[in-house]
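A single protein chain has been omitted from the complex, and every remaining protein chain is retained in its original position.
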Amino acid sequence: MANTTNLSTDKKTAWGGGKSPFSVSYGKLMMWIFLLSDAFTFSSLLIAYGFIRYSFPSPIENTIVKPLSHVAENFTEAMNKAGLFVQDHWPAPELVFNHFPFIHGIHLPLFFVSLMTFILIFSSVTMVLAVEAGHRMQKKEVANYMLLTIIGGAAFLGCQAWEWTTFIHEGARLYGNPFGPRSFAALFFIVTGFHGFHVFSGVVLNVIIYLNVLNGTYEKRGHYEMVEKVGLYWHFVDLVWVFVFTFFYLI
Amino acid sequence: MSDHNMNNHHEDHGHHKETFISKYIFSMDHKMISRQFLITGIIMGTLGMLMSMIFRLQLAYPDMKFSFLEGILGHWGKDGKLDPNFYLALITIHGTIMVFFVLTAGLSGTFSNLLIPLQVGARDMASPFMNMLSYWFFFLSSAVLVFSLFVDGGPASAGWTVYPPLSALPKAIPGSGTGMTLWLVSMILFIASSLLGGINYIATILNMRTKGMKMTRLPLTIWAFLVTAVLGLLSFPVLLGGSLLLVFDRSFGTSFYLSEIVAEFAGGIERTGGSPILFQHLFWFLGHPEVYIILLPALGITSEVIATNSRKPIFGYRAMIGSILAIGVLSFIVWGHHMFLTGMNPFLGSVFMLGTLIIAVPSAVKTFNYLATLWQGNLQLTPAMMFAIGLVSLFISGGLTGIYLGNAALDINLHDTYFVVAHFHLVMGSAAIFGMMSGIYHWFPRMFGRMMNETAGQIHFWLTLVSAYCVFFPMHFMGLAGVPRRYYANTAYDQFNVFIDMNQFITIAALLGGLAQVIFLVNFFYSALKGKRAPQNPWNSNTLEWTAPVEHLHGNWPGEIPHVYRWAYDYSKPGHNEDFIPQNVPDKGQVDPLEEATGLPEPVKTENSASH
Amino acid sequence: MKIFKSLTKSLFFLSILISFGFSTKAQSADEGKTLFNANCTACHAINDKIVGPALKDVHKRREESWLIKWIKNSQAMVKSGDATAVQLYKENNESVMTSFENLSDVQIKSIIAYIKAESEAPAAQAATATVAGSNTNTDSNINDYKTPINWLLVIIASLLIAIIARIFGILNKIGEIQGKPVINWTKTNGMLVMAFMVIGLIATFWEFYVHGKLTVFSMGAASAHGEEYDNMFMITLGLTGVVFVITQILLFWYAYKYKNDGKRKAMYFPDNHKLEFIWTIVPAVVLTVLVIRGLMTWNNIMYNKDENAREIEVFGYQFAWDARLAGADNKLGAHNFREIGKVNALGVDTTDEKSKDDVVVKELHLEVGKPVNFNFRAKDVIHSAYFPHFRAQMNVVPGLPTKFSFTPTVTTADMRNKLGKPEFDYVLLCNKICGSAHYRMKMVVVVDTKEAYEKWLASQKTITNQPVNNSIASK
Partner (left out) sequence: MEHMDHTEHLEHTETPADMKSKIWNTFWILLGLTIVDIALYFALLSTHSMLKNALFIVLGVVKAWYIVGIFMHMKFERKVLMYMIILPMIFVVFFIALMLIEGDFTFHLRW
């Protein structure tokens, strides 16, 4: 155990080697670095989105449909007829994403996606609470918060599945799009799909960690750093969603 | 085999039996992984070089039939004539192999793995398991690429830059079918490999240095590997995103990169709305840093080799670090100089031109610092040193032509001509190969515990240098005459056909260079198995790797990891008898870094040696 | 050799003439020749396989109706499962032949007639073949080199490996016995580096002298902005040349001078801030100058739109160029990519008023001194329109209408006189990898005087097949 003792004594001093210039363990550092590079992957997709979006004329201004107003069943067709969905104009997102489960006939723009955002932010909170409980070595608290996080993640995935289904049901495909330029649908599928894939892997990781917590693996190890690392990943997924939300739905 | 436990019971490695598989195949030891990278790289390099020989023959003798081609290439070489489609496939795969598989994985993979733990004083990488995965992803990726050579329609043939629509439309050329798909698969695996590697390298360098190894005491090799790893980490993901979109364009009917393509040509679905330029931006955002991912490790190796063999400290250590960092940062904002004429906004052309020409400053600083290191030195002209000097020469020759190509205005007539081919083969191809060779000759004793044959090495060097210049220097003039690259033959143009003599000269020089590599290969494998046993520190070098025992040892040092008291370049320091002072030797009266830090006398030494 | 070449050429033309004389379809074959040269030569020749197969006697091998169908859309035939078509596709390594749906049956028949005429000129053909010992496109000379080289390569390679391995063994042994290396490489390398430096520098200058003459820079630019371009080039060449010579000499000189002689100790010289400062600042200043000049040149070239410029559209596709001149109104008619190949090859909307007087040509003529705006458009993949003599280049991207403008300043005739090469032509070539016949994708560019240009334009047909009216052309 010689080296471990060394490390503990080195901690407060300023020598060059033997310890991180960042005061983080290499495991956390690796997670940070990975997230940095993953941020670039997402950026590349969002950059592709920005480029293509900017090479199209802006959405046509919508003066017909107000939020919460009643709309017909075949809303897309109506918009097509009204000239709001045309091939060479980017569609206004509020006209595309205006559904809510179990509610028909009402124009609810972006309500559902706001709910999704809320779910994801909330699961981030439970995650960070789990991390915090980990610092205090409260096994039970950690486990409970982890479970909540997993439920939040699963709920988000479920929402996304519903949104995709609706979107596809309305005729959106990778190669075609009733709302306007075909790139719109393709980019939507790619970006949210890639994000969804990250959420999915996050949920899987969370489940593994949750089981380990229940098993007492980290209790035995003496620290809950693994929870922290997965937590970093989970918050990153949340972070990406903030930008996906901003770029895809708001702008 | 967990890394951190090794700190404590590295000497117990006799207890758990290493099987053949865990030692040589799924090894987690960084030294073994570095050998795996090197040997895979050498095999891929040989393949890439053989390909270049085949298309060089075609370029030099466009009217001749070589019956052996039919034997090698089958229907691609019917009647001994190289098929034009396969010519494109060859240049594509040659480029891919050389850029990614040899000079990225083979060079930086090998030496990062070998040197990072040894030179910073760590038992192994931060995560040996990820390190092993990194190699196996690389292996898989090479296997996929090699496999793609045998599919119907041939391997990818859209050039190594795989610009869509050529690469996005399976019908565009034969190579855009399965071959292209496999190319993309291979690339995605490669990116995974390089990310796994890169994360590991950075974490190891930052977190696992031995005591006293300040960042400002790191050898320049490590600095170069650090910046290289960061570059790879930030740029490869962008290619990943780009490739992903390309996969969708190819296989799922999207049109991210396609616009105004008629349905008949695009597999039944009309494609419109995307932009081919977008891919080029995403590609070159990787592609340009990639050039430095290739070059920086070579420059790092050169710094170390030149300092050691000049018996002089590297001149301007801090300036060298500064220029590595500057090159690293600048490399991210200049990618557009590959795209001046692609239909990009000319204003962006101006922005990119500015950034590009600025890169010449740190490059010039590096060159002058090398020259200053040689000045008044005591040069040991070993093969490694000769290759390092050769690198500097090639770096100058190839770097200067970069000033033409980085200038948007001049690029108008030089874009995609042989001038470009000459430029990048000198500055990034040959120079990086020279760096790799220099590294192999220098660290061979460390890798295999044996010495390489010097005479063979020197012959290898001279033949390689002469052939590199004979092959690539004349190409500038072809470029200035407007001969485009990637032409199967120049026979359709009278004004290009005058270069047929030059093309023959180049091909003969290339064959000579190829033969020189045979000398190297024989020397390498012969020495690895039967070479003379290497002494502990054959080049009287200062760095830590020469303090570790020659034998393969998982954990690198049998006892405690040496502590570091000085920078890596105390060569010929006045007041010392020896002309080198290893990093782990304290000056008279210099306290141990541990003591310096804690104010306690070192307690560990006795405990550590007693504990086993 | 030159004599042979010209002799070959004249014999070849003679043979064509003779065959025409005896052909009943001379007129048709004549039109076919034009069409053949315009559409087919990128990938096909009569006697040689280039990208596509040799076309000699193709009329005997296939039905005419099959050929017409094939030429119009070969992929459709492959898909429909036509056995011959599938086999042909496989045999040619699945290269897709360009579809020519815009060629009429009559036109295709005339091409076939031309091929027939060419194939049936046996005597002259044979003569060509025998004379053309050095010609590039014939079969007979090819086997001469074949066998020895193959075997030689294999033998040399295997011998070399064996010899090298042997030599290592022996040298190692000798070295061990003597206790010192057989060759003193420090000394040898010292001599070699100097030799390399001197020979290398001489070779560099020799290269400039000999091959410099072959570059486009030695002929001078043929466009208005070309002079500025060449100036920029020469400034860069001068600067980099000086740096090149100095640094290479220093490098090799140091390698020679400071090689280990066993007596000296190296100088401990870790840094010198003044020196480092100097060689950071000097390159920075020099590069600033280059950047500023470069930016000026770049902006002058890229933003030189001229109101009176002639509008020309260059349309690239695998593997040829078409050019569309705007006609009298100097406005290009609308086009739609969905129409490509249906009415005309370029997808031009013929109902558009502006396109009524547009002219599509396979050989581009420009008027000297008259600025030209090139509008580039591609059908399938990225091409690059490269005019080396005009210092002009721009990628031709599908779905992205790119532009480049320049003013030609030297007529073809003048350039021929200047170079003393009567067969010289300006070319537009493809400079971006686009497929198997990429290396043959070219268009001849002719720079005419005003009169000659107008005469040429008047002889062209508009896209709606009306001959260009003289009064329009002269405007």
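Read from first to last, the chains carry the letters A, B and C; within each, the first residue is number 1.
In this section, contacts are C-beta pairs under 8 Å (C-beta built on N, C-alpha and C of every residue); 3 or more make two chains touch, one makes a residue touch a chain.
These numbers were taken from a predicted model, which means no experiment stands behind them.
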For the chain that is not shown, enumerate the shown chains it touches in the whole assembly.
A, B, C
Given B:140, B:351, B:521 or B:585, the correct residue touching the omitted chain is B:351
Have a look at B:277, B:341, B:374 or B:534 and name the one touching the chain we're not showing.
B:277
Pick out the residues on chain A that sit against the missing chain.
4, 7-8, 11, 19-28, 30, 32, 35-36, 39-40, 43, 46-47, 50-59, 61-63, 67, 88, 94, 109-110, 114, 117-118, 121-122, 124-125, 127-129, 131-132, 135, 208, 221-223, 225-226, 228-229, 231-232, 235-236, 238-239, 242-243, 245-246, 250-251
Extract the touching residues of chain B with respect to the undisplayed chain.
2-5, 127-130, 230, 234, 275, 277-278, 281, 285, 332-333, 336, 343-345, 347-348, 351
Mind listing the chain C residues that contact the chain we can't see here?
399-403
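We take it that only the chains that are shown with their structure count from here on.
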Whole-angstrom distance, CA centroid of chain A to CA centroid of chain C, is 50
The distance between the C-alpha centres of chain A and chain B, rounded to whole Å, is 36
Could you tell me the distance, in whole angstrom, between the mean C-alpha positions of chain B and chain C?
31
So chain B residues touching two or more other chains come to 272, 274-275
Given the complex, residues on chain B that touch chain A span 7-8, 120-121, 126-127, 195, 198-200, 202-204, 206-217, 233-238, 240-242, 244-245, 248, 252-256, 269, 272-275, 278, 281-282, 285, 564, 593-594, 596-598, 600, 604, 607-608, 611
Would you pull the chain A residues touching chain B in the complex into a rising list?
1-6, 9-10, 13-22, 25-26, 29-30, 33-34, 36-38, 40-45, 47-48, 51-52, 55-56, 173-175, 181-183, 186-187, 190, 194
